[in-house]
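Left out: one protein chain. Kept in place: all the others.
Up next, subunit A:
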Amino acid sequence: MSKKHLDAPRKPRLAVFKFASCDGCQLSLLDCEDELLAVADAVDIAYFPEATSTMQPGPYELVLVEGSITTPHDRQRIQQIRRQARVLVTIGACATSGGIQALRNFRDVAEFARIVYARPEYIDTLATSTAIAAHVRVDYELRGCPIDKQQLLGTLAALLHGRRPPLPRYSVCEECKRLGHVCVMVAHGTPCLGPVTQAGCGALCPGCSRGCYGCFGPKEEPNTAALSAQLATLGVDAAARTRLYHTFNAGADAFRKAGEA
């Protein structure tokens, strides 16, 4: 059994912190309508500015972190949070790979600031948007843009009872086939990132006859070279492939490289 369980005699204290992000993943937690009371029963919500005004200081048994690191200040703040956290779980594409804002990693951020802001000298930002794991040790990662509500609840339930969270590393195709969806790539010729993307969303996009956009990031050992060759035969040219890989998880190694290839 994992040592990372939360079998404290009192209710484990939960904190939710936000970095550069849109708040969508935190909202997934608030969106757990039916289960929200059970969550509030099982943990002591000590710090969650999105939901309550009580802000108790750490340490916390369980910390959920949303968002990526984009400023020198946040780079410091995540270190302090890690010290306060017994178990730290990152939630969403921003926290796990740098998010859509990691597109800045490929460009000149100083130039952006000059174009966008009247007084760019007021902007104190890093040249890159990076995942939380690039700065501190992360115990578990919930992928997705946004995260999947059931994965979040399953992870909380597992951690509360001393079990390893059920977070598969295999492909979206596996969920797609279990659900009986028709393969959009094979039957329609629609480009799909499912074969290189980690499961967890319940194959949402193929279920709507759309190709997977890869919002859950790379699966275990993703073979992007083989998929890219197949995408090319489906008529997806190099520029379009770059756009396909470089979205929510452009900062994840495998997708970054696939988009640069």
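Everything below uses one rule, namely that a residue touches a chain if its C-beta (ideal position, glycine included) is under 8 Å from a C-beta of that chain, and two chains touch if they have at least 3 such contacts; residues count from 1.
Criterion: contacts and distances are computed from a predicted model.
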Chain left out of the displayed complex - its UniProt protein name, from "4Fe-4S dicluster protein", "Tryptophan synthase beta chain", "ABC-2 type transport system ATP-binding protein" or "Cytochrome c oxidase subunit 1": "4Fe-4S dicluster protein"
Residue in contact with the excluded chain [from A:156, A:205 or A:252]: A:156
Of A:55, A:110, A:127 or A:229, the one touching the omitted chain in the full complex: A:229
In subunit A, positions touching the absent partner: 35, 38-39, 41-42, 153-154, 156-158, 160-161, 163, 166, 168-171, 173-174, 177-183, 185-188, 192, 194-196, 209, 219-221, 223, 225-227, 229-230
